[in-house]
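Excerpt of the complex: some chains, original placement.
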Amino acid sequence: PSPPGVRPLCRWPLSWGRASRQPPGLPLAPCRAFSNNKILVELDESSGVAMMKFKSPPVNSLSLDFLTEFCISLEKLENDRACRGVIFTSAVPKIFSSGLDITEMCGKSMEHYAEFWRAVQEIWLRLYGSNMVTVAAVNGSSPAGGCLVALSCDYRIMVENPKFSIGLNEAQLGIVAPFWFKDTFVNVVGHRIAERSLQLGSLYPAPEAFKFGLVDELVPEEKLQEKAMAVMAQWLALPDHARQLTKSMMRKVVLDRLVAHREEDIQNFISFISKESIQKSLRMYMEMLKKRKS
Amino acid sequence: PSPPGVRPLCRWPLSWGRASRQPPGLPLAPCRAFSNNKILVELDESSGVAMMKFKSPPVNSLSLDFLTEFCISLEKLENDRACRGVIFTSAVPKIFSSGLDITEMCGKSMEHYAEFWRAVQEIWLRLYGSNMVTVAAVNGSSPAGGCLVALSCDYRIMVENPKFSIGLNEAQLGIVAPFWFKDTFVNVVGHRIAERSLQLGSLYPAPEAFKFGLVDELVPEEKLQEKAMAVMAQWLALPDHARQLTKSMMRKVVLDRLVAHREEDIQNFISFISKESIQKSLRMYMEMLKKRKS
């Protein structure tokens, strides 16, 4: 049972990691293209590949509304037998996603913080534990939560532009990436680089990120979509069942750790974020962003 | 006690990882050269190095008979005080080992599957936990279980020929590498590369495998044996006791995980492999191999 005041975002399917899908007897919810406000989803039924485009200007920040829509879109695709893989990319120039929306963490109620953090957890659990093949086509900068989205995919392709950077830079804002961000990061880049990067809040230009494996491949911007489709085709050439069981085997330990400590993690977030010192530093950061814009 | 119908392959010595050998009072079983059918073992007592040559054409597949002979040969050497290191190589051109014998997993009884899987576990436990220095001299392709044999050694030297490939390609056959294959793989190449390679069932040409550490060294074919002997000499220059304790410290966690879940792992294998869908896909794979030959 959820604690009072915390709306369950979307239910966590019992089947994750077990490669099961909707039982064959149920009617199929057809899923071709749907868009709400912030995310555009196009499913090509012939290839089984969906394209999920973040279109929430100016910077695709992960607000509660964005996360809710992201979650629902993912769930739809996960339950759609016509869909075997998803490519994530941005419809906003120069930015993939700026990460968690700071306005959701500033001057709000405890209940709001809890609801927001549960939504952040939920999207990671669904993405990192997805049965579908997930490819991040990173066509812009991708700090903090934006980087987490990319890290949670099976494969990361990034535009080779050195102006685009990626990394978990939470420490630069005076906040701490939670343990499951860290676990996901360590699984990709190893302990030494994760330790240093998290402490320094490092953002890496795409070419540097590629050198140590934070992204798997660099391409010119005009080749990104083509390359993402080619990579997806290579992954989809494998039988789903074995691939899904293998993925689950690789990621289960880390997923289970959050599942086991989810409420505790929410409480930690609330008590950390509602500290006056943290609130002050977030307000200063937002002021700085506003001034930069004008 | 073993479950009914499961023959204990060879007893697991209580001493593994504790660097103990045959007690000094017991008579030494002399061990110079022995060969049964599928494996040739030559021990050079002056250097303390044994050469174990797989000679089971056409592809050194790991049948139950092969595994039983492999296990007995290893145990003999492990208990022979004259032997401190083993080099594994193939007497069959172009192939190191093709991995688990599919005919053992196709159309057989539950008892047979259990016996076969126990033998696979046993060879890994002995090899990964060996007190001897183990060097793989990989002189041909080495997919799936063949790759596992190499991964379980202390050091891997491979012929630089790009036609020879190596990797855990189980996913390509629609089957899933068990958790201890995965643990062994992660220990060698790290989480990111293991995760991707296992999902894609990737086979890497030798030069590529070398780049990310799946093999430690490449040599021209004519230099392989010489190089393997040189590497072995370097390892044997160290005092056995400290080296063995260190090896045990590094590998114990992963070895213990299988020891603790051995019967469960056998049951998982049986229930997976006896599924009609898996049987069908294995039969198709064997048909394809037969056609390719003729």
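Just so it is clear, A and B label the chains in written order, and each chain counts residues from 1 on its own.
Here is the rule we go by: a residue touches a chain if its C-beta (ideal position, glycine included) is under 8 Å from a C-beta of that chain, and two chains touch if they have at least 3 such contacts.
Owing to the predicted nature of the structure, the values given are computational and were not obtained by experimental measurement.
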{"item": "Per this structure file, total copies of the shared sequence (2 shown)", "value": "3"}
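Note that only the chains that are shown with their structure count from here on.
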{"item": "Chain A on chain B, rotation in degrees - Cα superposition, rounded to nearest 5", "value": "120"}
{"item": "Complex contacts: residues of chain B adjacent to chain A", "value": "170-177, 179, 182, 190-192, 194-196, 198-201, 277, 281"}
{"item": "Residues of chain A defined as touching chain B within the complex", "value": "154-155, 186-190, 213, 216, 234-235, 238-239, 241-243, 245-247, 249-251"}
